[in-house]
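With one protein chain withheld, the remaining protein chains of the complex are depicted in position.
A and B are the chain letters, set down in written order, and residue numbers restart from 1 in every chain.
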Amino acid sequence: MQIMPKWADIFLIPLINLLLAFFISGLVILAIGEDPIAALSLMVEGALGSSYGWGFTLYYATNFIFTGLAVAVAFHASLFNIGGEGQATLGGLGVALICLLVPWPHWTIALLAASVGAAAFGAFWALIPAYLQAKRGSHIVITTIMFNYIAFSLLNYVLVEVLRPAGTMDPASAKFPEATHLPTISDMLNAVGIPFAARTPANVTLIIALVACVAVYYLIWRTKLGYQIRAFGKSEPAAKYAGISSVKITMIAMAISGGLAGLMAINNVMGEAERLVLNSVEGAGFIGIAVALMGRSHPFGVLLASILFGFLYQGGAELALWTSIPRDLIVVIQALVILFTGALDGMVRRPVEQIFLMMRKSGG
Amino acid sequence: MDFMTLLQILDSSLRLATPLLFACLAGLFSERAGIFDIGLEGKMLAAAFLSAAIAAVYGSVWLGLFAGLMGSLAMAGLHGVASITFRGNQLISGVAINFLASGLTVLIAQSWFSQGGRTPPLSGGGRFQEINLPFADAFSNVPIIGPFYAEVISGHSALVYVALLAVPLSWYVLFRTRFGLRLRAVGENPAAVDTAGVSVIGLRFAAVAICGLLCGFGGVYLSTGLDAGFGREMTAGRGFIALAALIFAKWRPWHALYATFLFGFLQAIALRPDVIEALLGFKVQVQLLKALPYILTVVILAGFVGKAIPPRAGGEAYVKER
Partner (left out) sequence: MTAPAIELKGISKAFGPVQANKDISIRVMPGTIHGIIGENGAGKSTLMSILYGFYKADSGEIYISGEKTAIPDSQAAIAAGIGMVFQHFKLVENFTVLENVILGAEDGARLATSLGKARKELTRLADEYELNVDPDALIENIGVGMQQRVEILKALYRKADILILDEPTGVLTPAEADHLFRILEGLKAQGKTIILITHKLREIMEVTDTVSVMRRGQMTATVKTSETSPQELAELMVGRKVLLRVDKEPAQPKDKVLEVEKLQVTDSKGVKRLKGISLDVRAGEILGIAGVAGNGQSELLEVLGGTQTATGTIRVNGQEIDLTGKYSDAKSRRKRGIAHVPEDRQREGLIMDFKAWENVAFGYHHDDAYNSGLLMDQTAIKEDAAGKFTRFDVRPDNPMLEAKSFSGGNQQKIVLAREIERNPELLLIGQPTRGVDIGAIEFIHQRIVELRDAGKAILLVSVELEEILSLADRIAVIFDGQMMGERLPSETDEKELGLLMAGMTGQEREAS
């Protein structure tokens, strides 16, 4: 028996959750002695008020689409992948190796190869915890977190000992060759005569991210594999009864999840930094959790939530620039969004259901 | 490796095991009552920050301890409300608490001290001082046992001994009292507790509160005992390693002591590249050493746990069934 109409479930509840998270965030800003209304208008102005702001907002959103989809795919298999951070780190390594080791003739081919490399490295990093969960029963939440720490040390080693050009001190790789540089959104729009601020990092990867949304939608709801992933996620004994292998689905779902997280690297490593640096992921892997929860693990929801978090990220950077509010405010907002949309969902849902029940009764 | 080096490593093993032990016992109470808690990390971080901040401002570690415990308890309360009252997903609630602590600690530290998210370094009354146990000097001439007592057992801050005492105390509470019986029952079959006329919600909140207090002690020790001040993300995954230790210990207090001491030992070894080089005969990369505790956590989870049966009602909110 459906108590609430579908629109309330999909839009109203997340909206109320989100407003609550923002309200508390406002209180936090107030508590550290700043004006939340002024902060909000600064954020809106800085992130959405100009094509310059949009250039950053969309760049961040691209990252979050990938990591959000990664978490969402794993969620459908009832797996909690907290390792997006490490998988995206490894994806960056894959991109760097491909861009640095092969002399690419044109960015299109380089992009294709780098995508494959990023996804493969990310998938590999997710497959080890997946295997340990499927075969050894090791708790995937703990192992994926451990793999984040391990990925960081691994990248540190590779950058310092292997990829760092001789004579430099920075733990970073050499600049990628010119031929691998990706066109930015501004390049592309300016080429067709639409003005868009230059020197903004949003790039062609955004289009790949949108394609990924569509692809994940078809994967989860239209293919046999998606059917099996969802069935396994809803009920493991039923999946077994239907002949769906838990080992196989765990491995495949985590590989897809890790691959998506890894794909993020073509945006930040190849598209923006154009070299591999330490901590290039900057917490985007974790934001994927908030994005997936807010988006109800649906690609379209993930897209919307990613744009929202892109806005928060760019707005937060503006705040750090112009006020004394540190960027860590974003982590707090992200935590509150996870808390309200994920863990405290019932707090909002039950009263709203009661209201609908009363409305139905009084309406006959 | 000579005897003194071994003693030094054992000594730092005990120090490094202490926050893990607190967190592990915290998780033990929570999970025994059927509440998963991957927010141990966040609770420790909150306590580490608040205790260091208050100790820095007022120059009293005792005030700091109180503040740290309260901070951790508040986070625990949030987890309780989300997972017990509103029956939310316990994993997600834990993740949220970790991020909340991670963001808030730095945000407030920056707002209060403007030192890049750190608290000012603590000294004197702002820290827990080392306690020399009686007879440490007198016995130091007794071979083996004497130096062991003086170097490893004696000379730690009070919280180390609190942690060690918490082990038999936890065992007694869990297995020899009415409260412990009910707490274990609620983690195995909450319906049995409910139909026996005992409040499932009350018991679970009590367990979550104990978990908060123990995490608080662990966090306070990090910033006022092990270190002298709070630094960004200073828990460094200890909450998760404690969970791995908890699984390794199969949810038993004494085994939690052994498991966390093993992890403490691994961390202590990783801090001594010279010893590792001497033992292995070749130089080990510093990055590998840093990653070692995490790698070993995975290895232990994957290889040596054997069959660990968690409390049966773990992770599920209690709903009366028709």
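In this section, contacts are C-beta pairs under 8 Å (C-beta built on N, C-alpha and C of every residue); 3 or more make two chains touch, one makes a residue touch a chain.
Small disclaimer: the values here were computed from a predicted structure and weren't measured.
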Given the contact definition stated above, which residue among B:V198, B:A236 or B:L271 touches the chain not shown here?
B:V198
Touch assignment to the omitted chain, from A:V95, A:A110, A:A231 or A:I307, lands on A:A231
Residue-wise, where is chain B in contact with the chain that is not depicted?
175-182, 184-185, 188-189, 191-198, 312, 320, 322
Name every residue on chain A in touch with the hidden partner chain.
1-3, 218, 222-224, 227-228, 230-231, 234-235, 237-238, 240-245, 357
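Please note the rule applied: only the chains that are shown with their structure count from here on.
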Let me have the rounded angstrom distance from the C-alpha centre of chain A over to the C-alpha centre of chain B, please.
30
Residues of chain B touching chain A in their complex?
38, 78, 81-83, 85-93, 95-100, 102-104, 106-108, 110-111, 117, 236-237, 240, 243-244, 247, 285, 287-288, 290-291, 294-295, 297-298, 301-303, 305
How about chain A: which of its residues touch chain B in the complex?
28, 32-33, 80, 82, 129, 132, 136-139, 141-143, 145-147, 149-150, 153-154, 156-157, 160-161, 286, 289, 293, 324-326, 328-336, 338-339, 342-347, 350
